[in-house]
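As you look at this complex, bear in mind that one protein chain is not there, while each of the others sits in place.
Just so it is clear, A, B, C and D label the chains in written order, and each chain counts residues from 1 on its own.
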Amino acid sequence: MNKGKILSRSIWVFHFCSGSCNNCDIEILDALTPRFDLERFGIKLVGSIKHADCMLVTGMINKKGATRLKFLYDIAPKPLAVVAIGACACSGGIFEPSYYTYGPVDKIIPVDAYIPGCPARPEALIDGIVKVVKKLST
Amino acid sequence: MILFYYLVFPGFLATFILGGIASWIERKLTARIQARVGPPFLQPFYDIRKLFIKEVTIPENSVRSIFMASPIISFASVSIVATIVGLNLVNPNYSFNGDLIVCVYLLLIPSLCLILGSGAAGNPLSSIGASREMKLVLSYELAFWTCLAVPMIKTNEIRLISLMEFQAQNGAIASSLSGIIAFIITIICMQAKLGKVPFDIPEAETELAGGAYIEYSGPLLGFFKITQYMMLVILPVFLLQIFWGPINSWVSILKYLVLLVVIILLENTNPRLKIKQAVKTLWFGLFPVAVVSIILAVLGL
Amino acid sequence: MNKDQKKRKTIIPVGPYHPLQEEPEFFELEVEGERVVKLNIKIGYNHRGIEKLSESKHFDQVTFLVERICGICSTSHPFAYVQAVEDLAGIEIPERAKYIRCIIGELERLHSHLLWLGLAGHFIGYNTLWMWAWKYRETVLDLCEQISGNRNHYAMMRIGGARRDILNKEIDELKKKTATLTSVLNMFKGAVMDDPVIAARTKGIGILTKEQAINYCVVGPTARASGIDIDVRRDSPHNSAYNLVEWNVPVLPDGDVFAKVVVRILEMLESVKIIIQCLDRLKDLKEGEIWNEVRDIPAGEGIGTYEAPRGEVFHYVRSDGGNTPFRHKVRAPSYMNILSNEVAVIGGDIADACITLAAVDPCYCCTDRIQAVENRPACPLRQSSSEASHSSGRKLKYNWEQLLKLSQEKTKRILSIKNQVSK
Amino acid sequence: MENKIKERLGNRVVNWEKKNERRYYIEIKKEDVEEVTQILFKELGLRFSIASGIDTIDNFEILYHFSADNEDKFFSLRVKISKEKPEIHSISKIITAAKWIEREIWELLGINFIGHPGLERLILTEDWPKGVCPLRKDFTNEQRPEKA
Partner (left out) sequence: MNILLPIELSLIAGIFFLFLPEKAKLFTKVVAPLIGILNFILSIILFFPIGGGNFVVPSYASNFVLTDLLSRFIYLGVGFFGFIISLYGTGYITKNVNRFFAYFFLTLGSAFAIGIADNLIVLLVFWGFLGMTLYMLIQLGKEGANLSDVLQAGEAAKKTLIIIGASDCFLIMGIGILWYLTNSFRITEISLITNYSPLITFSFVCFAIASFAKAGNMPLHTWIPPCAASAPIPVTAYLPASLDKLLGIYLLSRCVISLYKVSPGLSTFVMIAGALTIIFAVFMAMIQHSGRKLLSYHAVSQVGYMVLGIGTLNPIGICGGLFHMINNAIYKSCLFLGLGSVEKNTGTDDLDNLGGLAKKMPLTLFTMLTASLAISGIPPLNGFFSKWMVYQGVINTFSSRNAFIPALCLIAALFGSALTLASFMKLIHSIFLARESKMKTSHFPLPISHFLLILPQLILAIACIVLGIFAYPIIIKPVFQNILPFEAGGIWQPEWAAILIIAGVVLGFIIYGVSRIKVRVTPEFIGGEKVTPEMKVSGTEFYLTIEEMPFFGKIYEWAKKRFFDIYDIFRAWVFFFTKVFRFAHSGSLPIYLLWILGGLAIILLIW
């Protein structure tokens, strides 16, 4: 069986935030809570990147975050899907012209899916992650 | 033959499958308590399957041999316990005198492996996790063993089969006063042995980011997960054999489910304790009660 | 012989990308065994360089910029900012706008405190509390969505008034939904305050004494839990309706984590009171009169404050007479509160330290402030974002119109499923 | 409170500006900053809200905002610092809470605080070039380091 399909049944996500306004992060957590309940799809939030299958990146990626994002991506066990969440992570968003913006995410690490929104709504998150799953299983 | 017992039934494979189901029940019920839907039925197995296709990352400063061997040994030792405990139900000819103590000691090995493995990871957070796991082991083992003395006193036996025979004739040990006290305390200790809230102190997701398991990835983590699943079956069954026997009919499945629900309820109605509080509760709170239960047992109650 | 003096200190890192925090911040705990003896805080992981950017925006745009300082206090920052500009230019706002500002501000407080309560539960390993708190937080978010059209980032503030009106015909329903929260909050009050294990984990932990609190100039619930009776809403109700309604400021003297929990729970009950009163008053006022036209911002300087869920948020704006701020200084409450952890965590265990760090309800993105640049209220999507090297799948899930449409549909759905929450 | 401050500060006040009933801007000499904060914070019990540094093109200004909470008044101390020699005495020994903001002003505006216990990078990275201060008016994005 192909790896992506196996992976898609059980996605443990690690959450990386660098220079976001927090809303996307909160909405990620929100997606785990009763109304949206990501565990239905076998998605679980983990605390260590070494357990993760999917990295959810939020925020515009500032200078401090950029090096650490690369670092974390490198030490994560592969295969690892990367999802950019929110306008800032997708494009730099409102912060793009700032002197401290060194993003967006795809400038630093390869991204599998982009979930825009300011903040990305939990529905959008679920939709995005489902699409990652689909992409992985093909 | 013994290899079949060990690998397939009632050893590794059967226990693993049952453990996966138990784990699913646990997660599903937890989700229901938390007003969520919960994972699909095969989720625990999906998780394991996924872990076994992942890459293994080994920390730079780790002691490789110990780091890699720990999960496997942990899993192998739990399989032995599963075989011993399971054979008592399937084929009592294989049982031997003193298997109770052997099981208790073998059940220590997973904790030991976790301590050694996480200590070898070279990560400060996992070292703290290891230290907490060790302290936790110390704190629950005292009360746990004290309680195990109750059936020993009552029956003068340290053979699981004989314990069950005794219970078949004289009624469950937990039906006496000392027995029920000891049983309740062992359930709490079991919670700690399983590393569930309120005793998930070594793992402490929100303090240590996974604590003892932080550096484990892929199959190595998978072995630990398998160990956890299997423990979720073995420990309750082990306790049932000792305290709430005999388990030979289909009713015993109900008994097991009752224990499982108790575990889940304890897990979901309590915050995590601090390690200091855990040690204090178990040493100064539960241990004296356990000693009382021994006294009661000596008095024949 | 002197083993005690020889004791080696170990540094335990907490963060920056740690499940304790939704946002990155780096705490170095110096520990002996499990006991914390010193705390080094390193911030800046969320720095976005706002104060420079603000100087390139015009005054109205900055409202949206400051909204994105922090997603949780996304009304408090604009609130304080417009207060600052109004102070600068000497603008008064219509009464209806005052009530609307209060309503949205208090809704935000409710959602923020519920969020914190849930996370605090999560931090001490009590996931059931987390799930339940967040379950009811959704009610608040629905209310927000009904009023503003978005779950977060409400964009309700405007220099000279409020940007959007609350329709009189909706008020009854809003009130009804809000009223359901009272019983929920009372349930939490009971569940949290009577739980012995929670008490064991929080009582006497992470104590910040009144003297320390004064010296560290902490604000908000952190200060009020240490016995300092300050609340910007009550002390400085200029251009808001807090002096027009009845409510109390809960203050507790203990300074420990438990006090902070209790203060927040009591505050939520007060917030519900405020919202209901404001909604009542709103009915008597004429719809539509929600802003005064503001033409020019003169040269000068102004200070605006507002009681964000975490405490006083402070904005200082200076104008040189042009259409952009000459200098815009933002001071979020967490900036003061987080530093106080330096003393609060000493002597506790690592586990204590973690809950203490979380107890000030730290908002790192506030702390590391941004200086905002663009003013579009929703996300500007760059359709041609660079292609990932190994990814061949679709890159963008929605475009702006689709998102807007989805939002509208959601809003409609919420409006249609009436009384869903009250059941 | 207003009168008390006037009385206690005496001739240390260079310029007393009352913007409205709720906002006061008091200009003092930069040598007096420690003494004045001592008076306002320790003796009169005002709450230190924050300090803000400004590059006014001609010179630097630091405003120390003190809040009299129960009277709904803000007293902002204004200190002017010359561009040639951007330094001032630190007040973080008097007010612990000023530790961070002084570090921040130091790194974003390049004003040196004499006697600060640990003047090091607060929010920018360690490798951010010295002397590139983003909050100065002459800063442009071209000055920032290229590589993250």
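The definition used in the following text is that a contact is a pair of C-beta atoms (placed from the backbone, for glycine too) under 8 Å apart; a residue touches a chain by one contact, two chains touch by 3 or more.
Computed from a prediction, not measured in an experiment: that's the story for all the values here.
Looking at the complex as a whole, the chain kept out of the display touches A, B, C. Residue B:75 is the one among B:24, B:46 or B:75 that touches the chain missing from this view.
Listed residues C:16, C:160 or C:325: the one in touch with the omitted chain is C:16. Among B:116, B:163 or B:273, only B:116 touches the chain left out of the display. Within the complete assembly, residues 2-3, 6-7, 12, 52-61, 63, 65-66, 69, 71-73, 75-77, 79-80, 83, 95-99, 101-102, 104-106, 108-109, 112, 115-116, 119-125, 127-128, 130-131, 134-135, 137-138, 141-142, 145-146, 149, 152-153, 156, 158-159, 209, 214-215, 218-219, 223, 275-276, 279-280, 283-284, 291, 294-295, 297-298 of chain B touch the chain that is not shown.
Contact between chain C and the unshown chain involves residues 3, 6, 8-18, 24, 26, 31-35, 349. Residues of chain A that touch the chain left out of the display are 48-50, 68, 71-72, 74-75, 77-78.
Just so it is clear, only the chains that are shown with their structure count from here on.
Between chain B and chain D the centroid-to-centroid distance comes to 59 Å (mean Cα coordinates, whole Å).
If you average the CA atoms of chain A and of chain D, the two centres end up 39 Å from each other. The distance from the centre of chain C to the centre of chain D, with each centre set as the mean of the Cα atoms, comes to 26 Å. Shared contact sites, meaning residues of chain D that touch two or more other chains, fall at 124-125, 134, 139. Residue positions of chain B touching 2 or more other chains, listed in rising order: 34-36, 205-206, 208-209. Those residues of chain A lying in contact with chain C across their complex are 14-27, 29-30, 33-35, 45-47, 49, 59-60, 62-65, 68, 72, 86-87, 90-101, 104, 106-107, 110-119, 121, 123-124, 127-128, 131, 135. Across the complex, chain B is touched by residues 10-14, 18-20, 34, 121-132, 135, 195, 197-198, 200-201, 349-352, 354 of chain C. In the complex of the two chains, the chain B residues touching chain A come out as 27, 31, 34-40, 42-43, 46-47, 49-50, 53-57, 205-206, 208-210, 213-218, 221.
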